[in-house]
Each structure stands twice: as structure tokens, then as C-alpha cells.
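One protein chain is absent from this view; the other protein chains keep their places.
Chains here go by letter, A and B, matching the order in which they are written, and residues are numbered from 1 within each.
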Amino acid sequence: MATKGERILEVRDLVKHFPLTQGIVMKRQIGAIKAVDGVSFDLDRGETLGIVGESGCGKSTLAKVLMALERPTSGSVMINGKDIAKARGAELKRMRRNIQMVMQDPYTSLNPRMTVGDIIGEPYDIHTEVAPKGDRARKVQELLEVVGLNPDHINRYPHQFSGGQRQRIGIARGLALQPEVIVCDEPVSALDVSIQAQVINLLERLQNEFNLAYIFIAHDLSVVRHISDRVAVMYLGKVVEIGNDVDIYDKPAHPYAQALLSAVPVPDPEGREQRERIILQGDPPSPANPPSGCRFRTRCWKAQEICATEEPLLQIRPGTTHESACHFAETHDVVHVN
Amino acid sequence: MSKTSLDELPAEGGRGNGPLLDVDNLHVEFATRAGVVRAVNGVSYSLNPGETVAVLGESGSGKSVTAQAIMGILDVPPARIPQGEVRFHGTDLLKLSEEARTQVRGQRIAMIFQDALSALNPVFTVGWQISEMFRVHRGMSKRDGMKKAVELMDKVRIPAAKQRVNDYPHQFSGGMRQRIMIAMAIALDPEVLIADEPTTALDVTVQAQIMELLAELQRESNMGMILITHDLGVVADVADKIAVMYAGRIVENASVHDIYKAPAHPYTKGLLESIPRVDLKGHELYAIKGLPPNLLDMPTGCAFHPRCPYRQDDCVTDAPPLYEIGGTRNSACHYWREVLDGDQG
Partner (left out) sequence: MSDMPQAGPVPQDTQTLTTDEKATASPPPAGGRKKAARSASLWSDAWYDLRRRPMFIFSLILIAILLVMSFWPSLFTSINPFDARTCELSTARQGPSSGHPFGRDSLGCDVFARTIYGAKNSIIIGVTTTVITALVGGLLGLIAGARGGLTDTITSRVTEVFFAIPSILGALLITATFRDASLGIWLVVIALSILAWPMTFRIMRAAVLTARGQDFVLAARALGASQARVMFKHLLPNAVAPVIVVATINLGGFIAAEAALSFLGVGVQSPDISWGLMIADARNRFLEAPLPLVFPAVFLSVTVLAFIMLGDAVRDALDPKLR
């Protein structure tokens, strides 16, 4: 197995626009939803990149583009130096062995009419070169064991398992082809609190065991902090801040990141009256018609004229330790009470 | 059963002695094909004016069923309330006639739900739905009702309320829809607001907006709030008292500060240790082992014993009562002293 730290995934200037059309017969494009609009990041082997943002920020579309379930409008997704966004046919199929996903909803992500053995064994049916046919049942049972389920339950159906157990089945399916990257799209948000911890611990253990790299997409900032080495904050299709977990959580520089963090409730009532809370006004603008310049300016308390005319680039700003996309970036800890 | 009339309730604004709302030994059962499910099993808590009581629990713990029993919106059958009282200003709501309950519901005790989209009627404008409260309960004219609706939408800070009063629910974002629900709930100045997972479907920044709005409305009107949630963060932010539910029972009952400082029940303790925190980078999370029990096949003794690190032999045989601890809090654990001290089993 390759060593930790080697670059495995390079995403460059990724753009995904969904055209908005009018008319039934003569379709005419009247605009586009700019779901992902110029996103770049790298991921190393064994590393976890957390992606946080609120609904509509484009994080789920990003996951689909990374998984080649949607073709990007432009940009590249290089896995081991090859662009999965441009791959087709047999090459794409081969590349899929390297990137797999764990989905949010344990109830709809497993086919209710397939046995657990068929679900976890499906990757081997599709990629017959990975495991000889006679080996399939044994491999499936090993996978069940790895994710902490009883290998004898191979002939059961998804509805016979609890939500947490189903999520383990989904994880086992993702592991079957021994991918190097796993995209986790809100993998614990549908689970009860006491079950969340079990699944998070499992994901962490598997990462160490198999040297997996994770893209961990979630709206729960606490979970992301717990599991991630680096974190990217998205707003309206763009990454507004990216850095390691200490950078983002203890020294956030972008006003949106600060507002987002200050809104996360801390499970400790001590000092709750003193805690700083930045309450944003209104809702995010529509991704079909984002504001000019900085996309956050319409809700930003620091906004000035330049924000409307000049788009701030994602770069390291004076006085900060990591990249942020704000003309007036300034480190400010909002999470800890002094 | 004697039917108490609504007249025995103090008039609006009048405050009786004792707590505003007192849930006492409430039981709720559901008759299902597989057997009787005891969803709520002797739950008691009380609420004072201006106070926020959080009912904390995971899915299936009975927290929402309790709220529905208080509101009187359970479907009977299959639900049944074999015993218990819900006293509002000292009057047992469960003994009121349906007519009298309708008077209390919505006017004196109001409720907001998790899913605002399905709680609003998609074919009526939001203004119409808000003003309906005034037309039905206050006999206002359409025009006055609409005027009130705009006022309320302003109060819950929906921008451009005047222009948006004739919009339909789907034209609003999730956060705005939740505000409309809140507007309907507070329309008639209720004394109790039951919020059932009000922010679970919302993003954190919107959650912060909604929780702030609720806190402000509560301060203004001194209403009591029952907040039903699974989110330990939200609870720590807003609650005064907490009732932790597990498998249909309250397992711990205390002030918010006591619980977070030193939980006295292993389940509460496990929950608190199992959540990651945004202000700390922990190492490995503690995970409560196993699964919540099947309500049709409850463990003997203490319902939590199969998952409990403090379990002793008597936990398997004897269900623990709700022990009183220092006169201020309760825990349904034989070994609450050990849990408080933190000596693991």
C-alpha cells in the first residue's frame, strides 16, 4: 500500500452549472444554477478533508461531480494523475474502483429488494476482475466483519437492520473495491446521537487500517472538526476558507466562517450568556443569480464598495495563517469563551 | 369521569398558584398488531411561566408522544392514555370535554413542528393561514385578520411582510416557513409553547436565527416553552431544566447546569461523551454500545441495562425508581452516586 502523505486527488477550478431552460419544444437556456463555481483543493492519502456549508452551498453537487455521477461544466478531478471528469467507458469504470462513496440516508441508499450479500457483493459483480466468483461470498463476509456486523447475516435484507447497522452496510459496500478515496456525504446526519459516535469511530478506524483518504461532507461542524485534518468552508458554490482544523475552528478569518461557527451550539451551558453569536440576516441569495464580487457581501457586516466590484480570491491574507476569500479577512475566535 | 369545564381555568393572563403546566405520571400506549407499545411510561415534569424545559431523547424515546398527549392531538385509538394527568393551571386537561380542549389548544397551549412545509397547507396563502387563527378564535373580519397577519409576520421578522402576506408556503425558504409556523403559534398569545424539534431540518445559521427569535418572544410574553429535541447543543444554549427520556421514561431530571456539569444517569453521561464538540478536538468518541430497546420487547429491570457500563445484577431485575438527589434533581439509576462521582462500573 502506498505511503501516507502522497497526493491522491487534485481538484482544479471545478465548475458545475445546471442550465435553466424555458419552453418545451424549443428549449432555450435562460440562465444557470451555479451550484459549484470554481472549486480547487488537494487531498493526500490517509487524509480527511472536511467540507462544510449550508444547504444550497453546492457541497452535494460537488460530491456528485467528484464521483463522476455528474459531468462538470469545466475543471478537472485528477485521481492519481488521471482526470475522472474526462474518463469514459471502461476507463471510467476502472477509475471508479479508486473512489467510492458513503451516502447520507441509510434507508434509501440500500436497495430494499437485495440481500446484504448481494448489496456488498455487487461491486464484485460489476468489477469481476477484482474477485473470482467463488471468492465473492467469503469477501463479503470479511467485509461485514470489518465493519462490525455479523458475517452470518449475509442473507438478510436491509429492513432487518437498524439505521446505524445499515450505514455500516453502506460503508462495507464502499470498501469492497479497496478504493483510496471515499466521499462521505453526510454519513451520520440521519443517525441518532448515540449511534453517530459508533459510525464516526468506525470510519476513523477504517481510515487507519486501510490508509483511506476521506472527503467528509457535512453540515455538522462539530462532527467535521472531530474527523477532519483540513476543512473547507463553502458558500454559494465557492470555497471561502480552507485550512487545517485549528486554522478554521480557532482562527477563522472569513466573516461567513465566523458566523457559521458562532451559530453552532456548544453542549455546555457554562458561559452561554457571554458567548459571541453572529446572527446572519435573511437567507443566502439564489445560486442562479449570485451577487457580484464577493458572494457573501449581501449578508456581511464588513462589506464595502470593493466587495461588490472585485471578487476576493482564495489566498493567504496578511495577519492570517491560511487561505480565505475576503478582502477584509481577520482572524477572530468565535468558538471559545474568553 | 367528571367533565371539568373550561370555566375553572383562570382567565387569560391570570396566573394560578403552582406551575403553569404539570405533567404527572403520564402513560401513553399504542395498540399495534404486534402488541401494546408502551411509548410513554410514567412521565412527569412541570413548567413555570417564562421557563424553558427541554425534553431530550433519541427517536423512539417517547418525547414527541408526550407532547402530543399534552396538546391532545394523539389519534385515539390506536393511542390510549391509561393513567396520568396533564394539569394546566391545576386543571386536568385529559378530563376536559373535546370542546373545552379545542378552546385550550392553539389559544392557551400552542405547538410548532419540525417540518414546517408539511404543517402548512400548500393551497392557502400564508396570510390566510395566519389570519385564520383570528377569524376562528376571535371572530375577526377577513380584513382585520390580514392586518394582524402582517403584524405577526413583522414580529417574527419576515422581511417585506406586507408584500409577502399573499404568498404561498412553497415560495418561502425553510427558515421563513418555520417563522410563519411560529407566527401562527404565537398569534393568540399562548401561555405554553411546545416546540417539537423546531430547528432539526434547518441549517445552523438559520437555527441560530430561529432560537434567538423564540427566546425573544418568550422574554416579551413570559410564556413557558417545552423544547423537544435530540440536540445537546441547542439544549445547553436555551434550556433552564432538562428531562432526559429513554425508552418511554424520564431517566434524569435536573437543571441545565447540573446535568452538563455532572450527569447522574449513565445514559445522559454516555450521550454527553459521545458528541464531538466544535470548541475541542477530542480523540476517540465514547460510543454507547448497542441499540435502543424495542418497545415491544423491553429489557427487564432498568431499560438501559444492556448498554450500561455501570450495570450490576440488581439492574437486570429491579427497575430503578426516580431517585431524588439533593432535593433538586432526579435520576433513575440505582448507582447514581457512582455516575455522579465518575467511577466507571
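The criterion applied here is as follows: a contact is a pair of C-beta atoms (placed from the backbone, for glycine too) under 8 Å apart; a residue touches a chain by one contact, two chains touch by 3 or more.
If you're wondering where the values come from, they're calculated on a predicted model, not measured in any experiment.
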In the whole complex, not just what's shown, which of A:R7, A:K86 or A:H153 touches the removed chain? A:H153
Based on the whole complex, identify which of A:R205, A:K251 or A:K302 touches the chain you can't see. A:R205
Omitted-chain contact residue, chosen from A:L14, A:I51 or A:M67: A:M67
Where the missing chain touches subunit A, by residue: 1, 64, 67-69, 92-93, 96-97, 100-101, 103-105, 108-115, 117-118, 121-123, 125-127, 136-137, 141-142, 145-146, 148-155, 157, 159, 162, 164-165, 168, 170, 173, 177, 198, 201-202, 204-210
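As a convention for this text, only the chains that are shown with their structure count from here on.
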Which of the residues in subunit B end up touching subunit A in this complex? 58-59, 159, 173-176, 203-209, 211-212, 230-237, 239, 256-257, 260-261, 270-272, 274-279, 281-282, 284-289, 291-292
Touching residues of subunit A toward subunit B in the complex: what are they? 54-55, 162, 164, 192-198, 200-201, 204, 219, 221-223, 225-227, 245-246, 249, 259-270, 272, 277, 279-280, 282-283, 335-336
